[in-house]
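Some notes on the structure that comes next.
What you see is the complex with one protein chain gone and the rest in place.
The block that comes next holds chain A.
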Amino acid sequence: MTAAGDVDTHHTDVLVIGGGPAATWAAIAATEAGSRVTLVDKGYCGTSGATAAGGNNLWLIPPGRRRDESLREREAAAGGLTDAEWMARVLSTSWDRIDQLAGWGYPFPVGDDGRQLRISLQGPEYMRRMRRKAHRSGVRILDHHPATALTTDDEGIVNGATGIARQDGARPWRIGAGAVVLATGGTAFLSGSFGTNVDTGDGYLMAAEVGAHLSGMEFCTAYALAPEWGVHTKGRMLQWASFYDEHGRPLPTQLGLAGRKDAQRALVRGQRVFARLDRAPEHIRQIMRDAQPNYFLPLDKAGIDPFVTAYPLRMVYEGSVRGTGGLRLTGSDCATTVPGLFAAGDAATRELITGSISGGGSHNGSWAIASGSFAGRGAAEYSRRRVAGPVVAPHRVGLRPGPRDAPTVDEVVRAAQDHILPPQRSHLKSGDRLTESAAALEKLWRDIADGLARVPARDAYKPRQAIALVAAARWITAASLARTETRGIHRREDLPDVDHRLTHRLLVGGLDAVWTAADSVLPQLISSEAVA
């Protein structure tokens, strides 16, 4: 590194921002294309984010008829907003990449027929191996290096980022790059939801500041069930649960995974709901433990045997991590609307493969792998065509402390959360509540325009996180108002039906003035019957 003033500066071909699966796949793909790559992560590449903590299943279907069927099934469920070509590319690329991962030594279990079972990834193991592979591919990994802003040249082309090294005296850094991949994850608004507190939508904010568009933000409405005192949103095991009220009496719910919806409905009504895995046949209990150890660990620690004793649940917001909104993509290489800027994983919209429903469980896992691969290669190719221009120093809200009476980080975070986290705001929306939120968030945005209260140097990225939450809350609210219907996980109690005129994706963007618009690129479906 060379010192420029007190800012550490270095140059690379491709800069990847983020440290989860999409970031590591992007970094590896860029090295495969011959680029020098630097990866900066706010946390630690290997433990950061929802995948490392929670693990994930994959949308992994072998080529042939079954893959075609799976594509059609998803398309039919996804509310008419998907793109068949993207779905096919994601299925094909994630299939090939998982084959590579097996070759790199990921210890997939072996089934009774002697073949590997590959549809599930254990988070800590997967991400430790991805870090190792990125490292061996020559990626320069900088942990605890939160990025705080993107830089551009005088033509508005993205050419790097700035940030701080929080475990190195909060030293500021600037990295110049021929192209940047944002793989910063989605946003769960610091709800605590398993592993997602690093996912504060920083990438959405940084990208919007250089003019990027977002899409599908009205679908950032996912919630999951966790123990009442915790944040461990592992819902799959609850398909073997019965649900009970506060006296231990059975609550009538649908059988299987759909029972969770009934449980959520009761929780939204303010009832206390308990779960017990008493519909699990004896012979699968050890398989359940081995498949999702991190569902059982918090209950083990609490001294609860969930097969015998019912424990209380709460709804925890998972936002765009399980919802589908994010940066709009304009090309098959995961280019955004801003030249030089690519997006992958939950930082990008996943409507292309999962439409208006949650991509949680498996689709987002495959999306991270495929979109990371596309974005890494795209950024590598873009950077080869670029001659580095001058850096226009960014002036962004919250990079410098505000006036003496400026609001604190905690105050701003809480104010933004108040309009997003309550199930009455996001699980079930209404025009009146959205209008009220829009006005309050507009005022909040003006209140933070001059910056937030001073923080310790090590926390200098936290005001930017808080600002990212306010910005995302405004985009979510604007998009939710503009989608005047109910579709997928966007539920308007005042507009409970699908409006067929709105079978298009919805764009949103802007900072001081938020705008929405219909995406002129229409969904591409293969089955005409899916076009409701």
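Operating definition for what follows: a residue touches a chain if its C-beta (ideal position, glycine included) is under 8 Å from a C-beta of that chain, and two chains touch if they have at least 3 such contacts; residues count from 1.
Going forward, contacts and distances are computed from a predicted model.
*Asks:* When you check the chain that is not on display against UniProt, which of "4Fe-4S ferredoxin", "ATP synthase subunit a", "Electron transfer flavoprotein small subunit" or "ABC-2 type transport system ATP-binding protein" does it turn out to be?
*Replies:* The record for the missing subunit names the protein "4Fe-4S ferredoxin".
*Asks:* Could you tell me which of A:V7, A:L255, A:A439 or A:L522 touches the chain that is not displayed?
*Replies:* A:L255
*Asks:* Which one, A:L39, A:V90, A:V158 or A:M288, makes contact with the chain that was left out?
*Replies:* A:M288
*Asks:* May I ask which residue of A:I98, A:M130 or A:V198 touches the chain that does not appear here?
*Replies:* In the complete complex, the chain left out is touched by residue A:V198.
*Asks:* I need the residue numbers on chain A that touch the omitted chain, in ascending order.
*Replies:* Per the touch rule, chain A residues meeting the hidden chain are 42-44, 46-49, 52-53, 57, 106-111, 117, 119-122, 124-126, 143-144, 166-167, 192, 194-198, 227, 229-232, 239-242, 244, 246-250, 255-256, 274, 276, 278-281, 284, 287-288, 290-294, 296-304, 308-312, 458.
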